[in-house]
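Okay, here's the structure, questions in a sec.
Removed from the display is one protein chain of the complex; every other protein chain stays in position.
Residue numbering begins at 1 within each chain, and the chains themselves are lettered A, B and C in the order written.
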Amino acid sequence: MIIVVKKESDESQLNSLVNWIKGLGLEVNVSRGENSVILGIVGDTSLVDADLIGSVGIVEKISRIQEPYKAANRKFHPEDTVINVGGNLIGGKNFQFIAGPCSVESEEQIIAVAKAVKAAGAAVLRGGAFKPRTSPYAFQGLRDAGIKLLLEAKKETGMPVITEIMSVEHLDLFEDVDVIQVGARNMQNFELLRELGRLRKPIFLKRGLANTVEEWLMSAEYIMSGGNTEVILCERGIRTFEPYTRNTLDLSAVPLVKEKTHLPVFVDPSHASGLSRLVSPLSLAAVGAGADGLIIEVHNDPERALCDGAQSIRPEKFAELVQKVDYMLPLVGKIRG
Amino acid sequence: MIIVVKKESDESQLNSLVNWIKGLGLEVNVSRGENSVILGIVGDTSLVDADLIGSVGIVEKISRIQEPYKAANRKFHPEDTVINVGGNLIGGKNFQFIAGPCSVESEEQIIAVAKAVKAAGAAVLRGGAFKPRTSPYAFQGLRDAGIKLLLEAKKETGMPVITEIMSVEHLDLFEDVDVIQVGARNMQNFELLRELGRLRKPIFLKRGLANTVEEWLMSAEYIMSGGNTEVILCERGIRTFEPYTRNTLDLSAVPLVKEKTHLPVFVDPSHASGLSRLVSPLSLAAVGAGADGLIIEVHNDPERALCDGAQSIRPEKFAELVQKVDYMLPLVGKIRG
Amino acid sequence: MIIVVKKESDESQLNSLVNWIKGLGLEVNVSRGENSVILGIVGDTSLVDADLIGSVGIVEKISRIQEPYKAANRKFHPEDTVINVGGNLIGGKNFQFIAGPCSVESEEQIIAVAKAVKAAGAAVLRGGAFKPRTSPYAFQGLRDAGIKLLLEAKKETGMPVITEIMSVEHLDLFEDVDVIQVGARNMQNFELLRELGRLRKPIFLKRGLANTVEEWLMSAEYIMSGGNTEVILCERGIRTFEPYTRNTLDLSAVPLVKEKTHLPVFVDPSHASGLSRLVSPLSLAAVGAGADGLIIEVHNDPERALCDGAQSIRPEKFAELVQKVDYMLPLVGKIRG
Partner (left out) sequence: MIIVVKKESDESQLNSLVNWIKGLGLEVNVSRGENSVILGIVGDTSLVDADLIGSVGIVEKISRIQEPYKAANRKFHPEDTVINVGGNLIGGKNFQFIAGPCSVESEEQIIAVAKAVKAAGAAVLRGGAFKPRTSPYAFQGLRDAGIKLLLEAKKETGMPVITEIMSVEHLDLFEDVDVIQVGARNMQNFELLRELGRLRKPIFLKRGLANTVEEWLMSAEYIMSGGNTEVILCERGIRTFEPYTRNTLDLSAVPLVKEKTHLPVFVDPSHASGLSRLVSPLSLAAVGAGADGLIIEVHNDPERALCDGAQSIRPEKFAELVQKVDYMLPLVGKIRG
């Protein structure tokens, strides 16, 4: 950590700052330049509150060298984290598909889709029970009933399941859910993250739509600092000025995040663009970028095709996609786990 | 609501869509152009799930004419909402100051700041008890103990108090808090909003750092649709590419939001820039833009000045600012309530 | 084009607007709703100035159905545009590499890199002569001398060359350059685009760092409306809030733009991230997304490796990348042209 102190600061204020930092168990090297004094802080600064120091009156600039996350940091854990989800390995050399409908709607629907995506190669079944919706008047999901239907499909097909949590209060309902998803809008719901850190169950942490890679890793750190080390990251698009797509899928983040952390990184091409016809090209793009897996919305409801989600693809299309991805995997040094 | 249907759609799909919309109790006018069919939907479309219709295969484009919010909409409630907070009126012709420290730290601190800001003209006392922090290793506030200290200051000074809630589970602690703040990161924590809609207590709803004005009003609608009509909006800066300021204060949003809704709109110049020396110019700017009030961080801690918040100003500076604002109020047709 | 007229507008203003639009040779359908009057405009609206109509006092909202670009629009030209650059086909089924150093530095350097990238499979040689630099004190390129060296390399290797133009005044220098590049910062330098429209030579149009897909296509339209139909689009990253990468490569734009236009779309993974170690994963991602080619910075300067561009890769690495891309091409239905 580098602290640049304003030139005009008086000596007693500077000493006071230096002593305060030393009191945190860190070493301080002072270099005096013509226009400023530079403090080089040596030691484990990941626990230092940089905002607090940055807010000190005499500080002109503060710049971290060490990343502010520790448990999630590849520097301290060079080996890839590999997570076992119902016998399927996630992370490392393994590539996995998570697939299923946007919302759980009925027993028939969820079981039919589960069978179809399992046959096509999906390892984990997804299905929304609690749905975050911008409007209070929009369909909010089947909620607890949706989770029950999802667990029916798990029993029927043997697939492990993933679904989204929206409040700490609902945690009891997730006991038999294999992977708990934290949605983009809750990426910085710190009270929720803290509770999930107390579990011993994989957490699927979507990137917030206006959150930096560093904030995303800090949210993983919230969970991990509670002792739950099984976090799967998921890039799902960020908010930009471009209106043609719902979000801008940030695929540069994939190789970058994999450098910085040992956690697996998935990509959600369905939510990113909001357009089903972009799911296939963006999936191949995600594989090329080095993702550890894909989470894909698949529907199977020919009668209601009229009102199908614009971002969902049909099982046949999904099966085709799996084959294309399989063709690509050797290129990126992965196998379907 | 205007729906543009793709030219190549077949007649039966079109009929199916038209009938489905009519089933929602709406009228549909069909105009056939050379390249597309246009459906004009007449009636109360605020309850219509536009995303769902937009996702229909044959739909090329959907465009709302009526806003998707109703309770918050000035069209249906032309009169300004005026909210009484411990005898202080907020909204309408009234301009108010909310002031206090970033975090509640001790009884002495909160009472001293409370007295100082009250003397300077603040109507409501702010003070953080639960603090949302990006890092799990940063100070998280005094939590329930902080709320107790804040209520001590309320008893001592008679000022109503505002503080932030971070989880539905903490709701009991807020019984004697006068105004509950929803922070930027929880603006789309829909489960929390829904619970706050069940209360009969003013909610201070900060704009999310990457949320549009429409999403912000939809979050107000979540609270209001539960029957709690006392929502105060607060602009606090949005996330942009500019790194010199922590956020970009969106003052254009103030006159715009006041056109669209009857709810009071405050501005938080302290968090927006993160720089105490910008608090005064941005406060005057907010008044010029038509804000109904300001929420300002004020500290009073000469001994620890070294580690004071970079975004907090001292009581003397706050008192000076109140005088400048008072000079401006006639220009914008307001009085200090 | 749909125009929503405010409910409170008087009849004479409405008639005046309707007549004015009819005067442009368009048909107007008037539908009267409860809260507004809706005008459906039928005919070729691509030449209509929507801003002007939107600015009319009685207009509440204007929404285009037809895109504002015509020459660039796939609706009117369904076949892919294929451009011949010195015998190499760009667009359609063809995939091409453009490669070379960031800046032309010397005859030895440019010829050595040219030979290396040609051997590895590049079709076109790139090399910066005029360099847009944020600081007036930074190296601005060799300018006209740089173009001469680039043309030497063309003569020596037979490769067609591409380099960036920064001002209309330099146009004479580009006579023997095969493809003229318009950089991101000049994407809306309309006077320059207009001049390039008078040429009969391919233009390589980079997307501006804060420009929408529609604005990008409108800039292509500027060139094409002058009669020069050979435009190659290039996505190179947009500006977002994320600081870890220099720009955010918008790969969703690739399949989207290919739907909307018949022009070839390239991707520049070197400038997008600014990090050489991301060039390879982002290149594979671009191929997966459906790009028609890649433009890659390659350096070959072992002695000065210390100061080599962080975004350039070495020829061996480039050759390896070409092989990986070749493996992928059948997946996306392309061949190396």
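Observations, loosely collected:
FYI, a residue touches a chain if its C-beta (ideal position, glycine included) is under 8 Å from a C-beta of that chain, and two chains touch if they have at least 3 such contacts.
As the structure is a prediction and not an experimental result, all values here were calculated from the model.
Only one of B:V85, B:L150 or B:L249 touches the absent chain when the whole complex is considered: B:L249.
Per the touch definition above, the residue from C:E107, C:E156 or C:E191 contacting the chain not shown is C:E191. For chain B, the residues touching the absent chain in the complete assembly are 210, 212-214, 237-238, 240-245, 248-256, 259, 272-273, 275, 277-278, 281-290, 324, 327-328, 331-332.
Within the entire complex, the positions of chain C that touch the omitted partner chain are 13, 16-17, 20, 46-47, 49, 51-52, 54-58, 68, 132-140, 166-169, 185-186, 188-192, 194, 208-210, 215, 218, 221-222, 225, 239, 305-311.
Residue-level contact of chain A with the missing chain is found at 2, 4, 29, 31, 33-36, 38, 40, 42-43, 60-61, 63, 65-66, 239-241, 243.
Keep this in mind: only the chains that are shown with their structure count from here on.
Centroid to centroid, with C-alpha atoms defining each point, chain B and chain C lie 40 Å apart. In this assembly, the C-alpha centroid of chain A lies 27 Å from the C-alpha centroid of chain B. Chain A and chain C have CA centres that are 32 Å apart. Counting partner chains per residue, chain B shows two or more touched chains at residues 239.
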